[in-house]
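The other protein chains are all here in position, but one chain of the complex has been omitted.
Letters A and B name the chains as they come in the text, with residue numbers starting at 1 for each one.
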Amino acid sequence: MIRVALLVAAKDLRIELRSRVLLWQVVPFGVMALLLSGLALGPDHAGNSSAGPGLFYLVTLFVALLMINRSQAIEGTPGTKASIATLGLDPAGVFLGKSLALAVELWVTGLVLLGGAVLVLHTALHGALVALPSILVTLGAMSAAGTLYGAITAGGDGSATLLPVLTLPAFAPLLIAGERSFSSALHGGALWEWWVILAVALAAYLAVGILLYGVLEES
Amino acid sequence: MMKQLSQRLLGPVTLVLLALTFWLGLWITPPDKIQGNLVRLLYVHPAVAWVALYVSFGTATIASALYLWKRTRSFVVDRIAYCAMEVSVVFIGLTLITGSIWGRPTWGVWWAWDARLTSTAILGVLALGYLALRRANDDPALRARRSAVFAILSAINVPIIHFSVQWWKTLHQGATVFTSTRTLLVHGSMAWTLLISFLGFTLLFFWLLRARYRLEVQRETMTSATLDEALASRRSEGAF
Partner (left out) sequence: MAGDLDVVRLRDAVVLSNGFPLLSGVDLDIPSGSLNVVTGANGAGKTSLLRLLAGLVALSTGTGTVAGIDLIEGDQRQLRRRVGWLGHEGSFYNDLSVRENLVFAARALERPTSDIESVVERVGLAHRVDTTTKKLSAGQRRRLGLAWLLLRRPELWLLDEPYASLDDSGRTFFDDLLGDVVAGGATVVVSAHDPLRSSALRPRTILLAGGRVVRDSA
């Protein structure tokens, strides 16, 4: 399972490095969305760092939706799916590999957006760095969840619009826990409850993915 | 024979219990010392919420799990999951509506970012998502598999959503019927009416589920030719 996971993750990341969709499309979209969120708040509130964590996670959430679609699109045509299916890869390994690749991509994008939040939303740099571990775990949980929901919606009618409908409610607790832990890092406050939510969510998605990804890939 | 009898009695017993609930709730039970007549929503809202969150969503989840397990996999359990989730949407909607009706005079607003309201609303979106997913796939086996996995994921999300939102903010009152040590807080005719309402709405769910299931079977029968007809038609393409 681990061997297959590393193989699949390396493949997805190599494709990403080659195609540069993340660099030229997703990251600019995220930065633009962050700027627009500041514009929506208006000049009096845009520089208010208390809005920073929530806006950061809201933008990251929309970026994650794009990347989940991209992760599934890599498997592309029915022909590719058929060829890869005949390799008989361990589905749990495929799930872990795709989640890992998606997590790495989200972490990279998240770091760029964090820098954006510090610059344009005046989020305190020190607080942002303290929040970094919780941000990485939150984005990791989003990756695991997103890989599962991406597989659930792949290939169906209107899959691009169906994905947000199914995924956003599942992302809600991650959004809350992520925002709360980021705010606690900025302004002080108890963190442990939010770490519990994140840890439980991550463990639950990993467990369901390892057990059931194969069912989603059955013919 | 017992099965047929219970199926025949389900509808009438449900109607009787609901009628009793409304009669007792509206006319017989006294108003509350503080809430006045607003308390009469107590005989509808908690029961509807109980059915929405546990009975209907729970039925859909269990049926989905049975579908995923090869030994119990069949389109019967898939249909049960689908129909139960549809009925869930109705009950979740009723939960939010009755809650809002109670909340407006109590909190002064139709909607508040309260833990239970928010988590129930998210559950409603999950249920609608399930129905949207059903429509996105024509292939019955693929549709059943994906819906089942989504239902399991949603069920896992329910406690996560519940606790995250509860820790985030809560305005909704705590336990209304039992304390944490199982001491009953409601007494006399109110307690009996509450019990009857829970029974009535629970049976209403199973009555609606059965009706919806029958409708779904009829719909599938009408829209698909029998296998023999389909094979005959297909083979005739190859006739020389």
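In this section, contacts are C-beta pairs under 8 Å (C-beta built on N, C-alpha and C of every residue); 3 or more make two chains touch, one makes a residue touch a chain.
Please read all numbers here as calculations on a predicted model, not as lab measurements.
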Omitted-chain contact residue, chosen from A:Ala85, A:Leu119, A:Ala160 or A:Ala190: A:Ala85
Looking at A:Gly76, A:Pro133, A:Gly158 or A:Gly189, which makes contact with the chain not pictured? A:Gly76
Sole touch to the unshown chain from A:Arg14, A:His45 or A:His126: residue A:Arg14
Need a quick check: the contact residues on chain A for the chain that isn't drawn. 4, 7, 11, 14-15, 18-19, 74, 76-80, 82-83, 85-89, 91, 214, 218-219
Which parts of chain B are in contact with the chain that was left out? 138-141, 224-225, 227, 230-231, 234-240
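Basically, only the chains that are shown with their structure count from here on.
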Approximately how many whole Å separate the CA-defined centres of chain A and chain B? 31
Going by the contact rule set out above, which residues of chain A touch chain B in the complex? 145, 148-149, 152-153, 156-159, 162, 165-166, 168-170, 172-173, 176-177, 180, 193-194, 197, 200-201, 204-205, 208, 212, 215-216, 218
Contacts from chain B onto chain A in the complex sit at residues 68, 122-123, 125-126, 128-129, 132-133, 135-138, 145-146, 148-150, 152-154, 156-157, 160-161, 163-165, 167-168
